[in-house]
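Just one protein chain is left out here, and the rest sit where they should.
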Amino acid sequence: MADLRFAGVRKDYGEVRALRGLDLEVADGEFLVLVGPSGCGKSTALRTAAGLEEVTDGSIHIGDRDVTHLKPAERNVSMVFQSYALFPHLSVEENIGFGLRARGDRPKQARPKVLAAAELVGCEKLLERKPFQLSGGERQRVALARALVREPEVYLLDEPLSNLDAQLRVNTRAELKRLHQRVGTTMVYVTHDQVEALTLGDRVAVLDEGVLQQLGPPDDVYRRPANRFVARFIGSPAMNIFPAERVDGSLRAGPFLFEARPNLPARVEVGVRPEHVQVDEGGEGAPAEVQVVEMAGNETYLHLQAGDSPIVARVGAALRPSVGSTVHVRANAADAYLFDAETGETLS
Amino acid sequence: MKPSNWRHLPAALIAVVFLLPLYFMVSGSLRQAGLAPPRTPELLPSPLAWGNYERAFELVDLPRYTLNSLFVVAFAVPLTLLTASWAGFAMARLSRRPAGALVALSLIALMIPLTALLVPRFTIFKELGLINTYVPLIAPAIMGTSPFYVLLFYWSFKRIPPELFETARLEGLGPLATWWRVAMPLVRPVTVAVAVLCFVFTWSNFLDPLIYLFDQEKFTVPLGLRALSTLDRTNFPLLLAGSVVATAPVVAVFIVVQRYFLQEFRGAGWLGR
Partner (left out) sequence: MLRDRERREYAVMLAPYLIGIAVLIALPALVTFALALTEFDLIRSPRFIGLQNFRDLWEDDIFRKSVRNSLMFILFAVPLRLVGALAFALLLHRKFRGVGAYRTSAYLPTVVPDVAYALLWLWIINPLYGPLNLALGAINGPTPAWLTDPRAAQWVVILMSLFVIGEGFIVAMATRQGIPSELYELGDVEDATPVFMFWRVTLPLMAPTLLLLMFRDTIFSFQANFVPALIVTGGGPPPNETTYLPLFIYRNGFEYLRYGYASAATLVMFGMTALIIYLQWRIVKRWRHAFVV
């Protein structure tokens, strides 16, 4: 068990800057999620931590060791690949015990450890089977068991749930969380799915284009996004962003009118999350035309058009206006976010 | 993490060793015929005897043989590309059972050595009165020259997402049109590879011309080279000069197109599992 620290890590692939000076500390025993869109550098960060890629600059520490130039095997980490990387010609037991055998354990020595790891993930009944005989979820468990069996200081997981179907993904998420609670070792988890990030992580690190955008507990990242990117990336449906116009002493943002604060930069944007858009069929508020109605179980997503501004609202299931009808929208200033239109930083 | 590449040294060594024979071919062809044996292996002979090439051309009609070989190749290669890609395409589009049977048939046919067919093929062509013509030399091209080429095309076409073909089908394209418009443009590297392989094979083919061609003027280059060797058995520089002339076209073509050939097949999962 150890902490993992990235200090000024840069990774260039020729002209492409995959990581630009990453500073990140993963606490001992923490479950940290690296999240961001494709190409943001999250997988690269993971691979440099594993030692599968060399850093162009900066350093990586595990515990009190500087592992920046150590080979992967010397770092005492375990990795779970997105494609699981199971050996097709080996049985589940042999797959799990692969690392042990590579380090010289005889099959007899390896067996109890393999069994223990298999039981932890729930695949102890599959030991004789070959990968091609397993379902996607089962394969994923085997990959996990293999990572567990060595009891490393840090676990690195690269989008392990991406290849599972939706239902399975949700179930496995909870199991992963339970696993982490039992094992307690530091885990670094990479995903592009922000829901996974929020539900799984003790802390969430949002990356974009090789730069860390925000690091904090899920709640922080959701309620107090550091900039427009984080605000839009986290939360589904995405936050509504309106360019703001100054009208007398107020700020007009889309259909909403807010009191303007003093000392605002020249151009600002206002963000309102879909769940904070209050929708009424009649009553106060600006008019908006209903264009699309998405029914999502006990919620409804409304895609509205108010003048020039498209708005997405998240409302209860009871409200189901018909397409083409007009509703009225309001929002509280307390729920709104202010962004500097130039830098994207959050102001309020 | 990655040590400086240790592969360079052994790879360079291998390259040198494997290029040595070709080097010897050229250097040997430039020796003055009839000189006493040298004490040590000489890197470059002196004087440089270009005359060997002249003499080779005098003794046997190399230009004519080259033309003959080109003639055969000009028919064999395009024909092979056509029939091999046709067969490979049809096999790739058929349902599993018939396709599997055809693949098995191809593998079996591949396993049959050409020498085993030498005598009976000759008999057949003799009965058809086609001895001493180029027909027996071009005939294999009608079936794609080798089941290996058919399989190469088959595997390449298999890798194309079937949705592309389905779309073509919905647009009203029949199999032939789909083959020409959709499939072939997507497998250019393989087409080049097969063309080169076929060219090399046909050009170098010694066995078939040996048994089918009797008129000296019809000889192909390998046969001409052999004729040269019977005319002046011990004049190595001469024979090597002829060899260089026979080899140069093939090597040149190969070097020009080898990047299609020796490119990465990563992700193809050819015969892995």
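Just so it is clear, A and B label the chains in written order, and each chain counts residues from 1 on its own.
We take it that contacts are C-beta pairs under 8 Å (C-beta built on N, C-alpha and C of every residue); 3 or more make two chains touch, one makes a residue touch a chain.
Treat the numbers as computed from the prediction; the structure is a model and nothing was measured.
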Relative to the complete complex, which of the depicted chains are touched by the chain excluded from display? A, B
With the missing chain put back, one of B:44, B:104 or B:124 would touch it. Which one? B:124
Absent-chain interface residues of chain A come out as 50-52, 71-74, 77-79, 81, 83, 85, 87-90, 94, 97-99, 101-103, 150
Touch residues of chain B, complete complex, unshown partner: 5, 7-8, 10-12, 14-16, 18-19, 21-22, 24-25, 28, 37-41, 82-84, 86-87, 89-91, 93-95, 102, 105, 109-124, 126, 139-140, 142-144, 147, 150, 174-176, 179, 200, 203-204, 206-207, 211, 221-223, 225-226, 229, 236, 239-240, 242-244, 246-247, 250-251, 254-255, 258-259, 261-262, 264-273
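Please note the rule applied: only the chains that are shown with their structure count from here on.
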Approximately how many whole Å separate the CA-defined centres of chain A and chain B? 54
